[in-house]
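A single protein chain has been omitted; all remaining protein chains appear in their positions.
By letter and in written order, the chains are A and B; residue numbering begins at 1 in each of them.
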Amino acid sequence: MSLDKDDVRQIAHLARLAVDDQRLPEHASNLSAILEFVEAMDAVDTAAVEPLAHPLEMRQRLRPDQVSEENQRELFQSVAPAVEGGLYLVPRVIE
Amino acid sequence: MSIHTSTVAELSTALARGDHSSRELTEAFLQRIQGQGVALNALVTVTAEQALAAADAADRARADGEAGPLTGVPMVHKDIFCTRGVRTSCGSRMLDNFISPYNAHVVDRLSAAGMVCLGKANMDEFAMGSSNETSFYGPVKNPWDTDAVPGGSSGGSAAAVAGGLAPAATGTDTGGSIRQPAALCGITGLKPTYGRVSRYGMIAFASSLDQAGPMARTAEDCALLLEAMAGFDMRDSTCVEREVPRYSQHLATDLNGLTIGLPKEYFGEGLDPTVASAIDAAVTEYRKLGAEFREISLANTHLAVPAYYVIAPAECSSNLSRFDGVRFGHRCDAPKDLEDLYKRSRGEGFGDEVQRRIMVGTYALSAGYYDAYYLKAQQVRRLIRDDFLSAFEDVDLILGPTSPTAAFNIGERSDDPVSMYLSDIYTIAVNLAGLPGISVPAGFAGGRPVGLQLIGNYFDEARLLGAAHAYQQVTDWHTRVPEAFA
Partner (left out) sequence: MMEWETVIGLEIHAQLATRSKIFSGASTAYGADPNTQACAVDLGLPGVLPVLNGEAVNMAVRFGLATGCSIAPHSVFARKNYFYPDLPKGYQISQYELPVVHDGEVTIELDDGETMRVGLTRAHLEEDAGKSLHEGFEGVTGIDLNRAGTPLLEIVSEPDLRSARQAVAYMKKIHSLVRYLEICDGNMQEGSFRCDANVSIRPKGQAEFGTRAEIKNLNSFRFVEKAINHEIERQIDLVESGGTVVQETRLYDSVKGETRSMRTKEEANDYRYFPDPDLLPLEITSEEVERIRATLPELPDAKKQRFMADYGLSAYDAGVLTASRDQADYFEAVVEAAGGEAKLAANWVMGDLSGALNRDGREVGDSPVTPAMLGGMLKRISDNTISGKIAKDVFEAMWNDEGDADAVIEAKGLKQVTDTGAIEAMIDEVIAANPGQVEQYRAGKDKLLGFFVGQVMKASKGKANPAQVNELLKKKLSG
């Protein structure tokens, strides 16, 4: 798969990454090279193969329904870029 | 015995005998770190004050008769492990200002075992890299040759141990990030079975592949460290509830009758001939120890790196979405709206390689491409795992090189992502399968260390460590020290 500048722009938008327009061709060529490289997988027929999501095929463990966490807002918000009145602040969201 | 070239086991004995206090050891290593160590750029944060306090606590514990084998032994944590009250940067500008409010499970366990953390080791940004060149804090130098990379992503950990800045370090291994730098720096590094060590508090790169493990001079040290690191943790759903063997008590292994597989795919094109002959020599040593060899085939080996470079980026693209400039980490100046906040914070906070992988992963998961890339890679992943499963029906361990070449030069591969990815050609399949693997020093190529990789079956770390230990009883590669850091 060969990607062009518009593809990269679209992917960068989905991933919320600011990409310098001047670097789009470089990204496009790098990403295309990687995609071409991984497409080596196409050579093998996997139609009958179950995908493997986890190396160990275990089942999910369940947690008892207990409240174990205390309020640590002050500690957690000490590393936050912008808070006020206990709320995290972001530029105005319009819905 | 000089402190900085000692093993963990030796330091443990010295502490037990009263030859040294933990404070003495800690001061000695801090001095190394702040002296000749600076040139390696192996640590991004030195926690001298906390280390000395921990050393004093360890000495008091010893005086009270409450010391274990690791009490008072210094070490460093890869900066991917969250450490309460200490910056945890993950090698990224994104987390340059992040003081973790909590400890990783591994950090708590090693601290409970009495170990003294000297600081945080440099690493490839978010563990994405094989050379430690992607770190926001600059590349780490290989103590054997400061023009060379130390490997990655746990390059700071490997260089710290090889350079005598700490006797042990934690690392994480997603596609070879413990084993490859261990090989390139001439130390021993173990990637345990997926699920053996809790991932809680270890900043995720690719959740289904990441595994923490020990890096030290010897297999014995790795055994001591793994004993302390491993253990059930309810907070990680993928961490197994399974007893942790006393690895250090079962190191003496009789290799007579042990069957070792040599995958023919690990000795083909691309393998440096000097590395190949070092591995051949190791095979000879193992034969002398009584092991039998059998050629095996891991037929889908050539698909491991391609599958990995879909799965790991896919998982990372999602894992790294939480770095959005809202609750922690880097936030751009004066965002004009929400989208600007996201895009500039992430664009400024992440380096090129991280952005590249996020974009590859985003693409691989996006509508219309999921089946062709992600699903396909998961299918190939099963083929790769099945290759190992059938191999382990015939052999007890698998042996091969850790890396196709010895350490390359800084800058040599940084412009070509795909050639960089191929440094992990022998290690990546092990992560896809979730198996344990260890790299042990096995010689030199052009003055730079060569690593031997042993791969075990699931939860067979004891056998892996035993086999590595046996080799280290008859060879002295692991005792070699780079001249500049002797």
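One rule holds for everything that comes next: contacts are C-beta pairs under 8 Å (C-beta built on N, C-alpha and C of every residue); 3 or more make two chains touch, one makes a residue touch a chain.
Since the structure is predicted, the reported quantities are computational estimates derived from the model, not experimental observations.
Considering the intact complex, the chain excluded from display touches A, B. The chain omitted from view is touched by exactly one of B:Gln50, B:Ser237 or B:Thr274, namely B:Ser237. Contact with the omitted chain, checked across B:Ala206, B:Leu255, B:Ala407 or B:Val430, is made by B:Ala206.
Summary of contacts with the chain left out: across B:Phe29, B:Tyr308 or B:Tyr374, the touching residue is B:Tyr374.
Touching the chain that is not shown, out of B:Phe29, B:Tyr309 or B:Tyr342: B:Tyr342 (per the contact rule at the top). Contact residues of chain B toward the unshown chain are 81-82, 88, 90, 95, 98, 100-102, 104, 199-204, 206-208, 234-238, 314-315, 317-318, 320-324, 326-329, 338, 342, 362, 365-367, 370, 374. Contact between chain A and the unshown chain involves residues 14, 16, 53-54, 58-69, 71-73, 76-77, 82, 84-93, 95.
The working rule: only the chains that are shown with their structure count from here on.
If you average the Cα atoms of chain A and of chain B, the two centres end up 23 Å apart. Residues 97-99, 101, 193-195, 208, 234, 237-238, 240-241, 300, 302-303, 305-307, 309-310, 317, 321, 324-329, 331, 335-344, 346-348, 350, 355-356, 358-360, 362-363, 366, 373, 375-383, 385, 417-418, 421, 432-435, 458 of chain B are the ones that touch chain A when the two sit in their complex. Chain A contributes residues 3, 7-8, 11-12, 14-19, 27, 30-31, 33-35, 37-42, 44, 46, 49-56, 58, 60-61, 63, 72, 75-76, 78-82, 88, 90-93 to its touches with chain B in the complex.
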